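Structure incoming, see below.
Every protein chain but one is kept in place in this view of the complex.
On to chain A.
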Amino acid sequence: MDFISILSIFVLACFVGYYVVWSVTPALHTPLMAVTNAISSVIIVGALIAAAATEAPGAKWLGLIAVALASVNIFGGFAVTERMLAMYKKKEKKG
């Protein structure tokens, strides 16, 4: 892909992000932060590439550490979001 196609994806994604995030209800802003945290750990893709490479041991170690850090975020972020979302309940109709 050339730079311009990548830039196009990026700019359009910013617009998608703008509209999607404005539609998030304010009551869920904390889960929003937790889940964006989890998904921004998609940076693990870069970490995995570095960790899988064999020719430079230094870079490989940096990659492995980055994989571990991003994993903390991925598992932690999604799990804590799930925990929070499970707490939001509607009024129960009693009796």
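One rule holds in what follows: a contact is a pair of C-beta atoms (placed from the backbone, for glycine too) under 8 Å apart; a residue touches a chain by one contact, two chains touch by 3 or more; residues count from 1.
Note that contacts and distances are computed from a predicted model.
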Chain excluded from display, named as in UniProt, from "Spermidine/putrescine import ATP-binding protein PotA", "2-oxoglutarate oxidoreductase subunit KorB", "NAD(P) transhydrogenase subunit beta" or "Glucose-1-phosphate adenylyltransferase": "NAD(P) transhydrogenase subunit beta"
Residues of chain A in contact with the chain not shown: 1, 3, 6, 9-11, 13-14, 16-18, 20-56, 58-60, 62-92
